[in-house]
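Missing here is one protein chain; the remaining ones are kept as they sit in the complex.
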Amino acid sequence: MSAEFELSRNITIGQYLPTESVVHRLDPRFKLAAFVILILAIAICNTYVGNLFALVICISMFAVAKIPLHYGISGIKPAIPFIIILATLQLLFYGEIANGGTVYVQYGFITISSESIRLVLVSAMRFVEVIFLSSVLTLSTSTTELTHGMERLLGPLHKVKFPVHAFALIITIAIRFVPTFAMEMEKMMKAQASRGADFGTGEWWRIIRRTKDMLPIIIPLFNVALARAEDLILAMEARCYTPGASRTQYTHYKAQGKDYVALLTSIVISVIMLVIPW
Amino acid sequence: MEKGLTVRRIVIAGVLGAIAILLGVTRLGYIPVPTAAGNATIMHIPAVIGGIMEGWGVGMIIGLIFGVSSFLNATVPLFKDPLVAILPRLFIGVTAYFTYVGLKRTNEYFAIGAAGFVGAMTNTLLVLGMAVIRGYMTFGVAATVALTSGLPEAIVSVIVTLAVVATWKNLVKSGKQKSKISG
């Protein structure tokens, strides 16, 4: 019961797990680039063997990063009912649209074909792969490293007038303020509960009523956030922050052999996934 | 409007991005409604508000933050696909901004409400469209979800956007409204 308000203590973003493996020590720019390449390959690849291969790679990544596999599995567990429902729906109703393939069952509007089976199995595998991969990334990289990595990676875009620094700063501010606002939100929920609010006890079909029940938290939350923003704007302007002006970097990254190897490996894996024809 | 990313835009985008993340991780972002999805999300609302307040660029960045955070937090395969989770979200703040600017002259309240509606609808339609293209659901299922879940979500979005923006822009003028306990 007392846990109902303990929000700020339960939030994990960037659940960094320092095991000091090779993966942890990779240059964040390269790690991020490799991650993006692999995610794209997974999104495109729709073959059994390709995905099976990706799955094996993802699992072995846990071993390389010295992270217990159950961290990844715990991300999948809550999704299992959804996967089953989605899979059933896809299996039963998608056969007609997934053209090609052999039709196994045809009964009324239900069509089960080799293509619909493929779709079900591949999207389930894809899901597991993405969960595993993003777990490894967030468990082996601190949020600061991630932001830095992203900023440097986007660096070349500066030449085409994309505001890379500003963009990185926005992300930094966003991540920085999540815990602060979580505490504010917790306080707000308690304060409103203290004066008689109840959240989401209205009848489930009364959408407007239910929304209005949330306003006592949402409006103050936005107000507090925007008020904080005004303070921060003032503080930054007082210190002559100029968007777009070049600044000295506090941290320097220097790519080493292992970083190139990692990037190259990810490219090779992606290519293999995409050329496998089954 | 001033061009480019000013200090103000950077900070507002960051702060509203933080709320978008927070709404996603705390489940406050979901209001239970009677649909297949089970709840209406309000996580897109920071992007809508950012768009209204600071232009489409800010709206797009907040949308990106929302998208990435929903991608990372997803527990269903649908949103573990970056093309579904991230790409459509970029446009929420953009359409909201243009709706707001286009209608601002007629009536400020109406423009804000409409922006809330359009922003939510952008989210629903693009996500579902992408889901169909990517083969997670059939067109029929998507259309049903759009109606049963998208519409309530849009209503929720109008209420919340109006309440927050009207408060922040100080649109309530003295003497114009009466409280419920008056008269």
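Residue numbering begins at 1 within each chain, and the chains themselves are lettered A and B in the order written.
Assume a contact is a pair of C-beta atoms (placed from the backbone, for glycine too) under 8 Å apart; a residue touches a chain by one contact, two chains touch by 3 or more.
Note that in this section contacts and distances are computed from a predicted model.
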Item checked: Listed names "Cell wall protein", "acetate--CoA ligase", "Energy-coupling factor transporter ATP-binding protein EcfA2" or "Multiple sugar transport system permease protein", with the criterion being the UniProt name of the chain not displayed -> "Energy-coupling factor transporter ATP-binding protein EcfA2"
Item checked: Touching the absent chain when the full complex is considered, from A:S21, A:S114 or A:N223 -> A:N223
Item checked: Residue in contact with the excluded chain [from A:I112, A:M188, A:I207 or A:I233] -> A:M188
Margin query: Touching residues of chain B against the unshown chain: what are they?
Written below: 163, 166-167, 170, 172-175, 177-182
Check: For chain A, which residues lie in contact with the unshown chain of the complex?
Finding: 1-2, 5-6, 9, 184, 187-188, 190-198, 215-216, 219-220, 223-224
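One rule holds for everything that comes next: only the chains that are shown with their structure count from here on.
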Margin query: With touch defined as at the start, can you tell me which chain A residues reach chain B in the complex?
Written below: 7, 11-13, 39-40, 43, 75, 78-79, 82-83, 86, 89-90, 93-94, 97-98, 119, 123-124, 126-127, 130-131, 134, 138, 163, 166-167, 169-178, 180-182, 185, 200, 204-205, 207-208, 210-212, 214-215, 217-219, 221-223, 225-226, 228-229, 232-233, 236-237, 241, 243-244
Checklist line | In the complex, chain B residues that touch chain A | finding: 4-8, 10-22, 25-26, 28, 31-34, 40, 42, 49, 61, 65, 71-72, 75-78, 80-83, 135-141, 152, 155-156, 159-160, 163-164, 167-168
